[in-house]
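First up is the structure itself, then whatever we jot down about it.
All protein chains but one are shown at their positions in the complex.
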Amino acid sequence: MTQRVGIEVSRAVAIAAKLANVDVVAAYPITPQTHIVEDLSEMVASGELDASYIPVESEHSAMSSCLGSVAVGARTFTATSSQGMELMHEVLYVASGMRLPVVMAVANRALSAPISIWGDHSDVMSVRDTGWIQIFVTNGQEAFDNILCAFRIGEDRRALLPVMIHLDGFQLTHVIEPIYLEEQGDVDRFLPRFEYPLPLDPDKPVTMGAFGPPDIYTEVKKAQDVVLTSSKEVILEAWKEFGDIFGRYYSPIQCYRCEGAKVLLMTMGSFSETAMSAVDAMRDDGHAVGLLNLRLWRPFPFAEIRQAVKDADVLVVFDRALSFGGPGGPVCSEVRSALYSLDKRPKVVGFVGGLGGRVVSIAGFREIIERGTRIASEGTEQEFEMFGVRE
Amino acid sequence: MTNTAGLVEIRWHGRGGQGAVTSAELLAQAAINEGKYAQAFPAFGAERRGAPVVAFVRIDSDNPIRVRAEIDEPDVVVVLASDLLRVVNVSSGLKADGILVINTPKTADEIIKEFHYKWALATVDATRIARETLGVPIVNTAMVGALLKAAEVTKLDSLIEPLKHRFGRLADKNINAMQKAYEGTTVRGKSN
Amino acid sequence: MEKYAVFVPKLIKKKENFAPGHRACVGCAEALAVRQTFKALGRDVIVVNATGCMEVVATPLPHTSWCLPWIHTLFENAAAVASGVDSGLKALVRKGRRPDRKISVVAIGGDGATSDIGLQAISGALERWQDFLYVCFDNEAYMNTGIQRSSATPYGASTTTAPAGKKSIGQVTWKKDMPGIAAAHNIPYVATACPSYPFDLMDKVRKGALTPGPAYIHVLSVCPTGWRCAPELAIKVGRLAVETGVFPLYEVENGRYKLTIDVPQLRPVQDYLKLQGRFRHLSEETVKEIQDRVSKDYAKLKEKIECMQKQDR
Partner (left out) sequence: MTESEGKPTWQQIEIGAIITEPGSARQYQTGDWRTQRPTYVHERCIKCGLCSIYCPEGCIEPNEEGYFEADLFYCKGCGICARECWTKAINMVEEE
């Protein structure tokens, strides 16, 4: 029976991986990802989970080992964060380019220097173009659910792509909250066994990861991009079926109180919940504001975003990462460019904040919405504004 | 006693290794098992054993909890080691109708005289109780009992299952410690 | 020289696992070493290749020389990928999803991939006791990118990033003892080999692959292009490396050192150096320096072996 338990989100993530019956876990510890992999190694040690746990010597090797194990057809999970993901950066491209569906939980955290163990989305944005399917989760339940979905999506023959589940470091990973943990039988119904179509097998030798001369590389990349873009169908299908079985439905963008909203705020991850409270308070005061919680980051949900903002006058995008010397927040600049070709589009105002664990309160989000509205009406848009910085 | 309707925010002060985080976790689990919404988390830092640490619990009987920030204005403050009173401003942001729950062999009057607290105060000699029931001065479970005496955010019985799950064969001793502390806690109203 | 009173067809399998049509340089002894290695191992093998010459020459899309399941991902991670292959296979066999049959996981890489950029991943995999064989095909520089020096480049060799000039003899550091580093992990099997001694090489490769747990083999692979020697001399130069004591052939089985090709009377190193353009600039003095070092190292190796034999008795 489904159980509602008070559990740390990291533990729920580990339990999801266990319920997915992973064959291999290869991981290297980094705060705030540690509880996830500690739990998995404990499950392996106790026999609760029949998997090989590879305690690698670096994140580079963690992801590299994952490539090897997926290539022989083993369901493979890892987790990392921040500098760890930076260290595995080049390997991430290989996972997607070679179409090896690793599932990775990313405990989002800021990047050095200065060193910060706390949360923001700098690490996510630095791997934006690695060709992975990337999903942000808002709370522990979404984290648990989407780990299960990640295996289903990534391993689908139409996708065969690696998947990252982004959960905010500490603000999600270290919080104990009520989460519905699902039954093994139901999970098995949702998640078929992994069969890689062309595994490394002496009975049918294949060459994986061959050298791509100029006359073929472009075609390989085109094929990869088409697969990632069209994986949205696989994602929507998986989320639909997940909802049908477990009663919780997900969508690329969650529209919260958007009915008739003239001003929309867009956020991702755990901050979206805080922002929802700000929207509630402003709605109570009679303001027509709503929230767009962006869940699907790659493939980028162009159609859903265009649809969601079609009636709005102002779109305020809140980023937790900074593109130095560039357009400010990566999400804002992508959204802006997605709307550029539309005849009718809202004014887009960007804010960057919540860096390195800095909290943005309910009042803070209210201020962001109000200030964004003012900037839009005054026509004083700049590339972006940093929120909450001391001057 | 603190009002337990709606959202209650509790902040725990201890030293690394004393189990403040465990206390917070157990309490949240008990509330969740009662069907409530709850959230527990440590201060997100790199504290090492021995250093002052903080943990937080939010409990809401009606609504999901969406706030994920640390608690700056708690309803209840629980202090696992009274020596912290001199080191840390444990009452920082404590609401006017809030309560402090302190592990100390001293009486509430003595504490107030020393620190001039203007809040309601619950005191318990949790260290003695822990020594007597557990054989070691680990006060995390005892202080959960003390808290519940001071503010009935969950039923005392609701802690039994989380304690069993957490402590296994040592569960009975911890349940005993919690109950002894519950009984041994003196609550003194707000002073003026 | 090995005893050639033998006939090759009777000794080795006919089947090639590394097919012709590869784009290795004319006279490439590394391609030869790879071919010998996988001829020796047969079919039940999975190959993990680090980036380098062998990866580039053998798999330009849409062609592959490999007749075995083969994977390449990056430069420095072959040992880590092999770890995943090993652990993945073990898990699938345990869970009944793959037949329980011995499949040798063999990671290969050049000297750069092994003793420089990939050293950490190799050390990690050896320490974790992954069940695999790592073979380093050492051609003593980054040949794939154009003969840049590596930590395996020998003292006095001129390379494109450690060129000989008025103020330099070329490489000014001594070759990193990679087999020694592997052996320091106390793994069950470590060996050196050279394709000029094919039967010795193939015996060692088979032994390494069948050893439960990690094994490491370091293969000196003559690169006529980078060493600037005549292509037809590739085998001879390798043989001279052994006969001069520059590259002794030994194995370390469970910590016991043993020379597999004993050279009672070493030839002067000059016999080896003089065939290679990369050493052409060396003064007599430097050659003597190299000779001293080689003699000393060889004596040390023999001493170690004798010492162990004494303990055995």
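Letters A, B and C mark the chains in the order given here, with residues in each chain numbered from 1 onward.
In the analysis below, a residue touches a chain if its C-beta (ideal position, glycine included) is under 8 Å from a C-beta of that chain, and two chains touch if they have at least 3 such contacts.
These figures come from a predicted structure and were not determined experimentally.
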Requested in this report: Check the whole complex and report which displayed chains the hidden chain contacts.
Outcome: A, C
Report task. Taking the full complex into account, find the residue in C:L32, C:A162 or C:L249 that is in contact with the omitted chain. Result -> C:L32
Report summary line: Among the options A:G97, A:G243 or A:G388, the absent chain makes contact with A:G97
Report summary line: Residue positions on chain C contacting the omitted chain are 4, 6-9, 12, 16, 18-24, 26-29, 31-32, 35-36, 39, 58-59, 61-68, 195, 198, 230-236
Query raised in the report: Residue-wise, where is chain A in contact with the chain that is not depicted?
Result: 97-100, 160, 197-198, 205-210, 212, 215-216, 218-220, 222-223, 226
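The working rule: only the chains that are shown with their structure count from here on.
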Query raised in the report: What chain is most central when centres are computed from CA atoms?
Result: A
Query raised in the report: So what's the Cα centroid distance for chain A and chain C, whole Å?
Result: 43
Report summary line: CA centroids of chain A and chain B: separation to the nearest Å works out as 35
Query raised in the report: Which of the residues in chain A end up touching chain C in this complex?
Result: 23-24, 26, 50-52, 54-58, 60-62, 64-74, 76, 90-91, 94, 98, 200-202, 204-213, 216, 220
Query raised in the report: So in the complex, which bits of chain C are touching chain A?
Result: 43-46, 48-49, 55-56, 59-62, 64, 66-74, 76-77, 79-92, 94-95, 97-98, 103, 120-121, 123-125, 127-128
Report task. Can you check the complex and tell me which residues of chain A touch chain B? Result -> 4-8, 31-32, 117-119, 169-172, 174-178, 270-271, 273-274, 276-277, 357, 359, 361-362
